[in-house]
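Here the complex is missing one protein chain, while the rest keep their positions.
Showing chain A:
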Amino acid sequence: MMEQPLTARSWLKMLANLERRRLNLAAFLGVLAGLQTVIIVVGVAWLVDQLVVHQQTPHQLVSGLAVLAFCVLGRGACQWGQEVVSLEASLRIRQYARRQMLDKFWVLGPVWLAYRQSGGLATQAVENIEALDGYFARFYTQLRITVFLPLVILCVVARLDYLVAIFLLISAPIIPLFMALVGMGAERVNREQFAAVARLSAHFLDRVRGMTTLQLFGRTQSAHRDVWWATDDYRRLSMRTLRLAFLSSAVLEFFASVAIAVVAMYVGFGLLGYIDYGPSTSLTLFSGLAVLLLAPEFFQPLRTLSQHYHDRATALGAAESLVTVLNESSIQRSSVPTPASGRHIAYLEGIYVEYPGRGRVLGPVNLTVNQGDVIAISGPSGSGKSTLLALLAGFLSPSQGELELTAPHYAWLDQQPALLHGSLADNLRLADPTVDKTAMLAALSKAGLGELLSQLPDGLDTLIGERGLGLSGGQAQRLALARIYLSDASLILLDEPTASLDNDTEEMVIQALLNWAGEGRTLVMATHHPMAISAARRHLRVREGLLEEVAYEA
């Protein structure tokens, strides 16, 4: 799908392109607001000149005041527009990026996910994508404004007094230099701070995570003191680097201040006639005051940019880690299953499965699963049982061989059934979103959860999981059974459904297996359970990636 691996930068650029029009509009509005600021400060200088030098009264200047009042309102509107439009762009970009991420998780599939921490991946899709906000909502727009606005201001200044313009121009080549300096400074600080904060947080969380152990060993007091000292040590260390790092922003501050001071002195002495060089003889209060007020405006976009600089670093850091997921290559089947002919549910011929880094895990495998087969697959852990099931479920594409699957949908049950953070009903809808309440109740009681349900005041709406009712492993497995009861899937895939269950639930599961087999459904299960194996009509054994049919009854 993608020829070149994404980089953080190329991905951010691609995202920005999606909302190019909004982002450009926001930058345009920002420049417009800046231009209105120019009009306001030049206008104030003109008004003051008229009042003080030309002895006009405010009443005679009312039209000028009205224009400025209009600009003040217009600037407010433009600023508002800039923020709102770039916020909108940022919201849409994040929504797009999150979809891209969730689609990617989807494409990578359950086999890839099995080896990852879902908490960490969720951080990618939620927090890391939120971290892109500042870059698109602020930095990106401000960068464009910074390129354009100082130029405009310079032109206005040049018309008023070219000496001041030259002074600003001389500092202009220094600006990219300082931008780089500030950038480097900010980036370094950001990196170092980030690393230090991460180390410190890790120390804190390490102690919090081990709280049970600290309590057991009676060490909570000393750990408590440690937490304070670690943070304080970090403070002393980081102050040392910050002393240098803050210098870069102080330099910008210094430039803005010095610009005002130098221009003020130049204009003042020029007006007094102490300077008779170039344009200084034609200085008026109007032009003098205007250039004085424009000098800090010249530096303002750059100062704003430096305030938003950390947004860029944050976004790049987040993008860096998001891109590593987006660049993962999928091992899941992407194509629609080829319809198998006749009574076959699945047809495998000369199938090999290889995982990157692990080599061959399965193959060569030849297997035909017929309608109504009840197949038990056994074998030591790591032999490839789960891989075979994943293959039948379409979670994997074989690296070699011919695979035909027909079942449009099927039921799935493994050792640790997934529980959604929602109500019992939500967890059942997973199997069939359109199912009604009666069917849910029936399925739950079939799965042996009727008694539990009757104890719950909220019934099917009871929340389960972290924020609600805690279910034991056995109860969770029964809930998963209820899902299968709800679905009319003709093929049921089960990955060690009875592992680590209490006896009652184990019996329940076995009974359910027998029922389904009786109904003529097709069952394929990886299991060690002797009763499950004896219930099967076919028994396959997997050893070191090879399949061997142990028993077959037609």
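Everything that follows uses one rule, which is that a contact is a pair of C-beta atoms (placed from the backbone, for glycine too) under 8 Å apart; a residue touches a chain by one contact, two chains touch by 3 or more; residues count from 1.
Assume contacts and distances are computed from a predicted model.
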Which choice in "FAD:protein FMN transferase", "ChsH2 rubredoxin-like zinc ribbon domain-containing protein", "ATP-binding cassette subfamily C protein CydC" or "ABC transporter permease" gives the name that UniProt lists for the one chain left out?
"ATP-binding cassette subfamily C protein CydC"
So one chain is hidden, and I want to know which residue out of A:501, A:525 or A:540 touches that hidden chain in the complete assembly.
A:501
Given that one chain is not shown, which residue among A:12, A:47 or A:524 touches it?
A:47
Pick out which of A:14, A:166 or A:227 touches the chain that's been left out of the picture.
A:227
For the chain not shown, which residue from A:11, A:28 or A:412 touches it across the whole complex?
A:412
